[in-house]
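Only one protein chain is missing; all other protein chains are in place.
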Amino acid sequence: MPHMLSRRTLAMGLGGLAVAALGRGAAAQRSWEPNRPVQFIVPAGTGGGADQMARVIQGIVSKHSLMRQPMVVVNKAGGAGAEGFLEAKGARGNPHLLVITLSNIFTTPMATGVPFSWRDLTPISMMALDEFILWVNAQSPWQTTAEFIAAAKASRLRMGGTGSKQEDQIITAAITRATGAQFNYVPFRGGGEVAVQLVGRHIDSTVNNPIEAVTHWRSGALRPLCVFDSQRLSGTEKMTETMAWRDIPTAKESGLDVEYLMLRGIMGAPGITPAQVAFYVDLLGKVRETPEWRELMAQGAFNTTTMTGDAFRAWLEREETRHRTLMQEAGFLAGQS
Amino acid sequence: MEELGLLMQGFSVALQPENMMLMMVGIILGVLIGVLPGLGGANGIAILLPLTFAMSPVSAVIMLSCIYWGALFGGAITSILFNIPGEPWSVATTFDGYPMAQQGRAGEALTAAFTSSFVGAFVAVVMITFVAPIVAQFALRFGPPEFFAVMFLSFAAFVGMGRGSPVKTLMAMMLGFLLAAVGMDAMTGQLRMTFGQTEMIRGFDFLVAVIGLFGISEILSSIEDGLRFKGHKAKIDMKVVLRTWLELPRHWAIGIRSALVGCWMGITPAGATPASFMSYGIARRMSKHGKDFGKGRVEGVIAPETAAHAAGTSALLPMLTLGVPGSPTAAVLLGGLIMWGLQPGPMLFVEQKDFVWGLIASMYLGNIAGLLIVLVAVPWFAAILRVPFSIIAAIILVVCAIGAFTVNNAEFDIVLMLIFGIIGYVLKKLEYPLAPLVLALVLGDRTEEAFRQSLLVSEGDLTVFFHGWLSGSIMAAGIALLAWPLLTAIWPRRARPAAA
Partner (left out) sequence: MTMQHIGGRDMPRAVQAPDGAAAGAATAEAFVPERRAVAGVSVRTMEIATSLCFAAAGAAAIWDSARLGAGWGADGPQSGYFPFWIGLLLVLAAAANLLPLARAARARGEDSGGPDAPAMFLTWEQARTVATVFIPTTIYVAAIPFTGIYVASAVLVAWFMARLGEFSVWRAVPSGIATALVAFVVFEIWFLVALPKGPLEEFLGY
């Protein structure tokens, strides 16, 4: 337990300091390994999806002793994550710094004009993709996506979401573009809050992540209409009496041509060496092998696509262009409105 | 009663020696975290979360929630002793707690704070035990208009009764609102009043401002006439606890009222900070000695502490039953539940009975254990005041700097803290009231957000706040509270001639 500081642990700590200082020069070459605590920046607040994932990774790394040095999670949420990314961008060549990215690596610089992009960082590994589902209240009359869209065309519906000019609003704008249905987008602080607003019928629909709304689905308060992925979710276990994740149709099947997945990836500071990247790629690979990670993936019905290296870069390139188009069409770019 | 049976089962889980030990560890760590300003309950729990990976969910949540209780208790300590709120919700405690300490009544203030915290928590836990499902349904009624109404009520309860110049009150409050607006506008994602500076994107964090405005400025103003803290140093022993206890039952009405305010604010979920302000405001309004508030009345400690602890505890209820966190700390615990493979929300009470009732039982036990631990330590805490100035002042400065940094992990916040210290020093000497500034700074953002969300929901219809019976009646109560000083000003003038 951390509270029980005895003279011995203090002495050990100091001893460790000295050893670390001495051993620093020797272990540098070839297979690189961190020789001091690794800062893990979360460009979002405590308690959100990115923060949870970062802390799960931190927990897994320490529980399974995957790394000799500890991992320290640091939240830098200011300016929709701009602060965290700027810090990582400024730490050129520092191998002891990781940052977990979500869609705000694309949306924040575009929406605010704060100068950074994924190119300013070193992409290490895509850990997973987060799904988005169109939810409505179970008491609402809309059973299918088509009915919902028809209703939205007849009169503006209220769509709740997390944050402004970020993924939730981008999806909303994309639906509008694909169908012509208008929405009143109402931004809230977090996914949990959005889900509860929907249960309380203060809004008509949301595009929550699965993990944010699953409990209300199971209790019979919410109804999923479609998932914004090219294929159905993989979970086959029954979540309600009649449905499993797999039974939710994709948007495309339902006649709504919108696709959106959110990146959950890890990046490093700019200018770190290939050996350093290789270490983290290997480390994160080991993390994904653990039962705890699988549990998290199953709980949140994540899309477990992973990528590293050039494939990841190409993906980032593509997504950046796509976000730019989506945001431009919606009028979300900085200085546009 | 089904609940009682389940609760007993919960006690048997919580009373396992291993869990009892974790409870103690949690409380002590929590008090430590609560004492350090900046490193609040939310950060503390987030930091320790990965450690709990290896534990069973019940043990983990017991330890983490006990950190939370400990932080709730601990927040009061520095507020009373040094005028530095360890946690946002203990700002209101400084208003009367610190003057009490200056009068040599630190022990009394600490005892009152801890005891009323306990009472608040106890009322909230009893409520959670027996009426959880009903209360959860109530929380669902809160949409943006209701939220705005609650914020409005908080302001109404607190404003319009301050001493000193109304112009200065207005200026202080407007400055608070202005500072709250700096940074990213959550509704449109635009940057406001950052003037192109990246350091400004973060905005002004409430805690950083408060550490400066209250803590640093207090050190500066207290040394004007010599290098020591103002105030008497009374001899403090355990008897002070008993003496205070004999006095506390007299304030039962305030206690109950504040606990109810707290429970309500915790569930809605507006959180502990507005609860403490609102409860302080109401206590001052209702008291015959309203004018003496702020000069060291024990009611001024009881009201905010009871409400804050009641709100902090009941904030866990919407988290457990709805999956919506009632406070930042609850938000982190929520993340914890998901990490341990539990799904917070309506199904939790049905599927994870052991976990839920173990947690509820630990709320009872944890608060009792917490109360005992902090009460025993009262003389020690109060003895800190006897440490020579040259040592304690330097340590306070260091702790404040660390605290300001840890809020957002930003070095610039330490500079801001110092600037706020100077602002606080100047404003206090010129008799600007700081409370409205702080209130506006802490609630300004959320109030504006709720207002604009409401208008989005209603498509720009301003009467939305009076559409629902709930928001309508809260707004009406707020307007009545605002009008109260006017009414009482007119009333005696009319009444007196009639009586004579």
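By written order: A and B. Residues from 1 in each chain.
By definition in this document, a residue touches a chain if its C-beta (ideal position, glycine included) is under 8 Å from a C-beta of that chain, and two chains touch if they have at least 3 such contacts.
Source: prediction; values computed, not measured.
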{"item": "Touching the absent chain when the full complex is considered, from B:Met286, B:Val350, B:Val426 or B:Ile479", "value": "B:Val426"}
{"item": "Given B:Met24, B:Ile223 or B:Leu482, the one touching the chain that is not displayed", "value": "B:Ile223"}
{"item": "Touching residue (missing chain; options B:Leu15, B:Ile373, B:Ile402 or B:Leu470)", "value": "B:Ile402"}
{"item": "Residue, one of B:Val126, B:Leu175, B:Ala383 or B:Leu470, that touches the chain absent here", "value": "B:Leu175"}
{"item": "In subunit A, positions touching the absent partner", "value": "2-3, 5, 10, 13, 17, 20-21, 24, 35-37, 39, 70-74, 184"}
{"item": "Hidden partner interface residues of subunit B, rising order", "value": "39, 43-44, 47-48, 165, 167-168, 170-171, 174-175, 177-178, 181, 185, 187-188, 190, 192-193, 195, 197, 200, 216, 219-220, 223-227, 388-391, 393-395, 397-398, 401-402, 405-406, 409, 411, 414-415, 417-419, 422-423, 426-427, 429-430, 432, 448, 451-452, 454-456, 459-460"}
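We take it that only the chains that are shown with their structure count from here on.
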{"item": "Interface residues, subunit A side, partner subunit B - complex", "value": "1-3, 45-48, 51-52, 55-56, 58-60, 62-63, 73-80, 82-83, 86, 111-112, 114, 156, 158, 163-166, 184-190, 192-193, 195-197, 199-200, 202-203, 211-212, 214-216, 218-219, 221, 292, 295-296, 299-300, 332"}
{"item": "Sites on subunit B touched by subunit A in the complex", "value": "25, 28-29, 42-43, 46-51, 53-54, 139-144, 183-191, 198, 201-203, 318, 322-325, 328, 331-332, 334-335, 338-339, 341, 343-348, 408-410, 449, 453, 456-457, 459"}
